[in-house]
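Below are the structure tokens for one structure; questions will follow.
What you see is the complex with one protein chain gone and the rest in place.
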Amino acid sequence: MSEVPSMDEAVSSGQGAPPLVIDIRGATKVFNPGKSNQVEALDEIDLSVGPGEFITLIGPSGCGKSTLLRLVASLIPPSTGTVQVNAKPAEQARLDRDYGMAFQTAGLFDWRTVTKNIELPLELMGWSRGARRRRAAEMLELVKLSEFANHHPSELSGGMQQRVAIARALSFSPSLLLMDEPFGALDEMTREHMQDELLRIWKETETTVVFVTHSIPEAVYLSTQVVVMSPRPGGIASVIDVDLGDRNASTRDDPAFFTKVTEVRTALRKVEE
Amino acid sequence: MPSTDTMADTDDPLVREHRIKQQAAQEQRRDAVVRVVRQTVTFVVFLGLLAGLYTGYKAFGQAIDDRQHDWAVVGSVLPRTDDLNMPPVSEIFGQFGETPGGQDQIYVKILFDEALFTLREAFAGFMVGLVIGMAIALALAQWRRLEQGLLPYVIASQTIPLIAIAPIIVIWGRKNFDVFPWEWQDWMSVSVIATYLTFFPVAVNGLRGLQSPRPENKELMESYAASWSQTLWRLRLPASLPYLFAALKIAATASIVGAVVGEISAGVEGGLGRRILREAFNYTTGPDRLFASVLGAAVLGIFVFLVVTAVERLVVGNQTQESTT
Partner (left out) sequence: MNTLKGFSAPIVTGVVLLGLWQGVLALLDPQGFVLPAPSEIVGALIDNWDEVFQGARITGFVVVSGLIAGIILGILAALLVTRFRTANETITPLAVAVNAVPIIALAPIFNNWFGLTSPRSNQAIVVALVFFPIFINTTRGLSQVDRSQIELMESYAASRSRITREVRIPNAMPFFFTALKLAASLAVIAAIVAEYFGGRQDALGPMITQSAGLTRYDEAWAAVLAGTLIGAVLYFAVLLLERVAMPWNSLIRAQSGDQ
């Protein structure tokens, strides 16, 4: 994974400096300010995420989970406050291609083969053809889709498309992976399967992940930290640490797992009131 | 790398799901072949039916002697059925093999050469129209203000019957188009009309196509800090192709219409349009030749449509969207 030279600067979040991957201070977001349809989406968000963490954002509809994710991605600017990624402004992190993104729909380009889809960010970053091919092959192996390299997305099932999207997001070894309900459209069995895949990849690549979800079990199963958000305006209600060790087939039946699920659920109930 | 077959007993549920999907796709491909065959057959049957209907109506009209009596429908609302108005199908088709007086080629060869001439006019106009249309679409997609301001005029431009002022364009071309490094020829003026008819569907559908990428795809490109041209070439243009081809089918047909009619009204010699006009003048001596030349124009129109459809299959493949203009 790490033998790509051109990415080394981007990945180096921890050159002795305080190893925060994400550092948000007092960020607010107001849409259409001063107009009749003004919406206060986020209010006074403080959040810091260290390297290698798996953070889940969970909360009721309209709590600004996706907005917060887009703030980190610098797809939208904060109204006030600062968002820093790898100790620099989020905008700069975006320009440096510090993070990969995955969305609810896989969002693959229909006209590109699986390989070419994974190569897309590498193309944009000016990698040579050979390096792209090699990296795409590695990524395909990582998500176990090598035999589908030359298929078009429309020939793949939903879960497989999502795997390609993850491979695409990770292809340039970003230090940060941002995921917006990536498994929301999958059926339950596929979903659990994909969760295991994601955890395996996360461990292999040592990437930091921010993951938006609606599902409490999913949040608990995946994360090292669950961030519970409250609605209108969106804010962080509580941060729950999850320490369940290595996940495996029995984790989902583990009493400790259920305890955490209940804890998150209780926090969410409080938020709804 | 294991082949698809040796992986048959995989326990990955996603791969198993994919197998089922692949089988469905295979069946779909087989269906596509069946469809093409069936459509060809229906087309032939349709032509036969049309000929039968024509012949039947003619026979009916002759039987009730529509010239002698003032019938309410036959020979008044519907055309008269004598050989001058409705030459028999056999004679229309027979005309293709005959050599008209003063010519040394059979009629179908003459029509073919003239169709090529018209096709050249149409193609030149089509290509220029494609470039102009895409340029407009790009500009409108780039600046929303411009879209709001200009799009109504792009639409309004099509209500200007430029075909009807073809003679003006020819005169204009002779006088004013000497800025080009080549000598302006009359057929190029006809191409201008084809261009005018082509740019519009391309601009309107091109705009829709360029705007068609889903928000998450645009966000993805943004998250890569992709430049404007990178987003254009890798996302917007490929996404616009299905829309663009829907427009190109219309535009190809329109360019033929523009060329045929342009030739007629501009008095440009050598093409199918001029041929139709000449046969219309000589109608009383050879009505079957007029019908044959009109059929030639019909074949040319369908031909360019099929060519664009074939190119679409090659370029866009199976991901064609149904988009209407």
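Order of writing sets the labels: A and B. Residues in every chain begin at 1.
Keep in mind that, in the parts below, a residue touches a chain if its C-beta (ideal position, glycine included) is under 8 Å from a C-beta of that chain, and two chains touch if they have at least 3 such contacts.
A quick note: this is a predicted structure, and the numbers were derived from the prediction, not measured.
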Thinking of the complex as a whole, which visible chains are touched by the chain that is not shown? B
Option from B:P79, B:P100 or B:G270 whose C-beta touches the chain left out: B:P79
Where the complex has a chain not shown, which of B:A32, B:L116, B:A298 or B:V311 is the residue touching it? B:A298
For chain B, the residues touching the chain missing from this view: 38-39, 42-43, 46, 79-80, 84-85, 145, 148-150, 152-153, 155-156, 158-161, 163-165, 167-169, 171-172, 175-176, 249, 252-253, 256-257, 260-261, 264-265, 273, 276-277, 279-280, 283, 287, 290-291, 294, 297-298, 300-302, 304-306, 322, 324-325
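Please note the rule applied: only the chains that are shown with their structure count from here on.
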Quick check: in the complex, which residue numbers of chain A touch chain B? 70, 73, 75, 94-95, 97, 99-101, 103-105, 107, 109-112, 120-121, 123-125, 144, 146-148, 152, 154-157, 159-160, 163, 178, 189-190, 193
Touching chain A in the complex, chain B uses residues 1-4, 7, 12-15, 17-18, 21-22, 25, 214, 216-217, 219-226, 230, 234-235, 238-239, 241, 316-319
